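The complex appears here without one of its protein chains, the remainder shown in place.
For reference, chains read A, B and C in written order, and residue numbers begin at 1 within each chain.
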Amino acid sequence: MLVVMHANATPAQIDAVADRIRQLGYSPHVIPGALRTAIGITGNRGPEGRETLLMMPGVEDVVRITVGYKLVSRETHPEPSVFPIAGSRIGHGFTVIAGPCSVENEKMMIESAQFLSARGVKLMRAGAYKPRTSPYAFQGLGTEGLRILAQVKAETGLGIVTEVLDTDNVDRVEEVADVLQVGTRNMQNYALLRRLSKAGKPVLLKRGMAATVEEWLLAAEYLMSGGNRRVILCERGVRTFADHTRNTLDLSIVPVIKHLSHLPVLIDPSHGTGRAEYVPAMSRASLAAGADGLLVEVHPDPRSALSDGQQSLDFDAFTQLYASLKPLANVLDVELL
Amino acid sequence: MLVVMHANATPAQIDAVADRIRQLGYSPHVIPGALRTAIGITGNRGPEGRETLLMMPGVEDVVRITVGYKLVSRETHPEPSVFPIAGSRIGHGFTVIAGPCSVENEKMMIESAQFLSARGVKLMRAGAYKPRTSPYAFQGLGTEGLRILAQVKAETGLGIVTEVLDTDNVDRVEEVADVLQVGTRNMQNYALLRRLSKAGKPVLLKRGMAATVEEWLLAAEYLMSGGNRRVILCERGVRTFADHTRNTLDLSIVPVIKHLSHLPVLIDPSHGTGRAEYVPAMSRASLAAGADGLLVEVHPDPRSALSDGQQSLDFDAFTQLYASLKPLANVLDVELL
Amino acid sequence: MLVVMHANATPAQIDAVADRIRQLGYSPHVIPGALRTAIGITGNRGPEGRETLLMMPGVEDVVRITVGYKLVSRETHPEPSVFPIAGSRIGHGFTVIAGPCSVENEKMMIESAQFLSARGVKLMRAGAYKPRTSPYAFQGLGTEGLRILAQVKAETGLGIVTEVLDTDNVDRVEEVADVLQVGTRNMQNYALLRRLSKAGKPVLLKRGMAATVEEWLLAAEYLMSGGNRRVILCERGVRTFADHTRNTLDLSIVPVIKHLSHLPVLIDPSHGTGRAEYVPAMSRASLAAGADGLLVEVHPDPRSALSDGQQSLDFDAFTQLYASLKPLANVLDVELL
Partner (left out) sequence: MLVVMHANATPAQIDAVADRIRQLGYSPHVIPGALRTAIGITGNRGPEGRETLLMMPGVEDVVRITVGYKLVSRETHPEPSVFPIAGSRIGHGFTVIAGPCSVENEKMMIESAQFLSARGVKLMRAGAYKPRTSPYAFQGLGTEGLRILAQVKAETGLGIVTEVLDTDNVDRVEEVADVLQVGTRNMQNYALLRRLSKAGKPVLLKRGMAATVEEWLLAAEYLMSGGNRRVILCERGVRTFADHTRNTLDLSIVPVIKHLSHLPVLIDPSHGTGRAEYVPAMSRASLAAGADGLLVEVHPDPRSALSDGQQSLDFDAFTQLYASLKPLANVLDVELL
């Protein structure tokens, strides 16, 4: 940390701050400047004491230097993490996870799974529990949805990525899922994160709607520090003033995450744009930006979908998209999975 | 809803949309315009079918008209709601809820409670469970914190407002609390909202960090539609590009909520600004804007606070603030509680 | 400035950074930490050299400490500035500047001016030149509008606050105006700011739609450093994700500006909310927050206004608002002008 003193701070105020730093068990390094004095602090390992210092007379600001995450940081783990899951290897190559927004019924799920499996997709996404903005909207099939997911898995061998909304049903979801998804609204649901840090399955952690990178990585740190080392990040668009897409897909997060963390990062262009017609362009852009894969909504008949129809690709559109990704991946020397 | 056709939509496309509207069980009203045709829809009660229509050829947009919330709406409940709680009446007059961010120990809690009670405060805020961005930060005293809150209540008669983070500890918190607080990160934790909709205590629902008014009111609708009629809204600042305060306090939400809903709305100027020195100005502004009260952080010694010290008032500052609110309330003809 | 080294930075990298700092003519202060080394810099007076340092191997970040504005800063000018203008004193008490969005015709202007003057208002706002989002919208009466403003001034003695859009018409506007207004879209129109820094009239500088406080104060610094010492700040709402008001009125800017600068700060609740029905609440809140005044839209018949009708108060509403401000100002011990 670095204490920035007010331009008019008195020598006595500067001394008092230095004393307080020593009381906190740290070392002060006074740096007199042309306009104001700054005081560097060493010996601390985090921002503890920052607030105390901020309230002292003559202090203008206390700048944090060290970020709060450790286990997720690339500084402490320079190699990128790779997680083998159900025949795919997330973090190696470009992994396409596809499927409908919600499990709607057995027929559409089996149909979708067979379609995806035939194209080479290894992991299927679909929600049995759906977080919906309105209490009057379709909330998912629940346990019946889990049963269908288990059946899909048994019949097609696809790995299952599905959302868990509540600590109470982690056990149940974990029986079926290969990856436990945490939605954007739950990125800072710490009770859920703590429970999932003890789960035996990898966690796909979506970025919160208005989360900074630091908050997102600290949420991942909750999972890792609790013992679950397999965390997959997923950008799905953030909330801004822009109204031409459902969310603003923050694709430049990809090189930033690669710089800061060893964890893999996927892109969800379906929620990121909110309209099926924009999904292919952003999927190709995700691959070119260096993302580790996609989480994309595909539905046999988007017009009849119970949720997110507008942003779901139909089979033809997905086939076309997937076909367009292959030569791109080839040129980029990335394995498409 | 209103379907907006593309400027170049063909008559056949317009007919197809009208037919689809009839299949959905609604009535189409074709409105030919100078540049494009629009089709009004009647007979629907919500946005069902919107996505289907959006995907039809020739459709440019489908505009929603009816909002999704009902029970929280002022249209269906024109009188403002008033909730008598522990000697205060939230929704009538200006209710000041004050106290430390966290329950830290018995001594500071009793000391704070006696101080606040002596000034006429009826409801005390303090967290036993704290949602913290970092897994390495102080997470609250938990059940020991609840025990202290019960003791404070028994000794001083103050009502208790405290946060509940998890469905698992609602029962425990409800035994002590007079108001169950849902934090900004949990505004769309629907498992928690559903559980609280069955609680016997009122819920104070903070606005999500990036929630629109509609999303916030729909979260309140989760509580009300589940059976809990006592919902108190609380604005605590939203996330924007602005970096001069911890959050951007959206005070104009007050007249907007008064227009749209019958529920009371409080302001949290402590989180809304993040610095104690800005709290008094924004507290007075909240009163002048017509809010129903404050949720404000007060600590016997902010410099030693385990959390949020920087934004907590000390006793002197609170005394001054409270004294400055009285004549204002008087002039505005609002009872200060 | 403070250089933050990467956790794995080598001693040679640290030395190289220290050398580079010396080459820049500054002094390095190496502060070894538990996790990483930081290097304080003294002798600089601004962020010059920051980018060079950022690109050196082993450097993680370079933190700026000193803000770039000087003349607008409260540190160098502790007393609040007060500008006497046309019988009012901006920066002392609470100054209400009112009037229509645009000069529409002589009749409505004289009628409005007489109405406002009779209520004690000293400064009238109205635009002869209007910046409009669409090229097809009413763009103001131009020179004919200036002629009407001059007539209003002559007949009623009111001071005139009017917008200047272009360097080319500063001379012309300055002949009539008592305060030259710079709109939100022009806050960083530096050609205009430079020209206005040589003007003989005070400048009312609206905050840019997405401007940070630092950018705003640096825009004010352009005016002051060019020689115009009379700068009045005006918050008019910023752009965020929130859609319940036209802009998000950032009222907490008031205590922040008071902390950072000696310049007066007004609030424009008309643009800040976009709806006349929300203006009175936010006007009272502005007064209670400690603002130096209002810039508020008033129109004899808002329904027929050529621009901004929806957010303009009619005479009755303004009369009521003004009446409600008086006792508030009285209680706050602020003179209402």
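The criterion applied here is as follows: contacts are C-beta pairs under 8 Å (C-beta built on N, C-alpha and C of every residue); 3 or more make two chains touch, one makes a residue touch a chain.
This one's a predicted model, so the numbers in the text were calculated from it and none came from an experiment.
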Query - Left-out chain, listing which of the shown chains it touches - result: A, B, C
Query raised in the report: For the chain left off this view, which of A:Leu251, A:Leu313 or A:Leu336 is in contact with it?
Result: A:Leu251
Query - Residue among A:Asp19, A:Asp61 or A:Glu277 that touches the chain left out of view - result: A:Glu277
Report task. Check each of B:His92, B:Arg239 or B:His299 against the chain that is not shown and name the one that touches it. Result -> B:Arg239
Report summary line: Missing-chain contacts on chain A, rising order, are 210, 212-213, 238, 240-245, 248-256, 259, 272-273, 277-278, 281-282, 284-290, 327-328, 330-332
Requested in this report: Against the chain that's been left off, what residues of chain B make contact? List them.
Outcome: 2, 4, 6-8, 29, 31-36, 38, 40, 42-45, 61, 63, 65-66, 75-76, 210, 239-241
**Report entry** Residue numbers in chain C that touch the chain omitted from display
**Finding:** 46, 51-52, 54-56, 68-69, 131-136, 165-168, 185-186, 188-191, 208-210, 214-215, 218, 221-222, 225-226, 239, 276, 302-305, 308-310
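Simple rule for what comes next: only the chains that are shown with their structure count from here on.
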Requested in this report: If you connect every pair of chains that touch, what shape comes out? Choose line, ring, star, complete or other.
Outcome: complete
Query raised in the report: Between 0 and 180 degrees, and as a multiple of 5, what angle does the rotation take that fits chain A onto chain B by Cα atoms?
Result: 180
Query raised in the report: Copies chain A and chain C touch; is their interface built from the same residue numbers (over half shared) or different ones?
Result: same
Query raised in the report: Distance-wise, how many Å sit between the C-alpha centres of chain B and chain C, to the nearest whole number?
Result: 30
Report task. Could you give the separation in Å between the centres of chain A and chain C, each centre being the mean of its C-alpha atoms? Result -> 38
Query raised in the report: Touching two or more other chains, which residues of chain B qualify?
Result: 210
